[in-house]
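Only one protein chain is missing from this complex, and each of the others stays in its spot.
This part shows chain A:
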Amino acid sequence: MSQFSDPDATGPMAQGVAIFGEFVENAQGVTATVAVIGKKNEPLYLRLFDEYQTKELYFQSLVFVSLDVIDECVERKAMQQDMYLGFLCPIDEYQIYGYMTNSMIKFVVVLADVHRLQDFELRDFFQKVHAAYVEYLLNPFAPLDGDKIKSARFDAAIERHVATILERPPPAPGPGAKA
């Protein structure tokens, strides 16, 4: 399951728990995580928004946990047309929200409790991320077979949209990153 982690890691859960201990002190450290999950539940994209990107495994496990909830959600909401799944579950001091397209691509956002966002803000955010993903797929060079998303433009779009919901200035664009 943990395709993000390197094979030498001792296992995502073990690390996740270990990280958890120190994590409580740094509750402000990571404020948001955006993940894109493919059709077969393969991770396509995981992006942490924090000062130091050390908690990747922990957030990865949060995202994977949420996939089960998404499955349940989908069964429950099978009759509905809405792609926005809404609030999925709380884990520790985070809240997880989900969105699934009709082509079974899932977008998952993990937000720290301190950000009390309205439903419509998240709905709007997910729609923007979806649009960015569509634009990424329209690039003829983008791989179709479930490869990781590697695109400066997609990165920049995610940064921009996350910055709007978190209401803080986007980080300085790296080399090659263009709006």
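In the analysis below, a contact is a pair of C-beta atoms (placed from the backbone, for glycine too) under 8 Å apart; a residue touches a chain by one contact, two chains touch by 3 or more; residues count from 1.
Everything that follows uses one rule, which is that contacts and distances are computed from a predicted model.
Asker: Given the options "Trafficking protein particle complex subunit", "UDP-N-acetylglucosamine transferase subunit ALG13", "Glutamyl-tRNA(Gln) amidotransferase subunit A, mitochondrial" or "serine C-palmitoyltransferase", which would UniProt use as the protein name of the unshown chain?
Answerer: "Trafficking protein particle complex subunit"
Asker: For chain A, enumerate the residues touching the unshown chain of the complex.
Answerer: The list for chain A reads 135-136, 138-142, 151-153, 176, 178.
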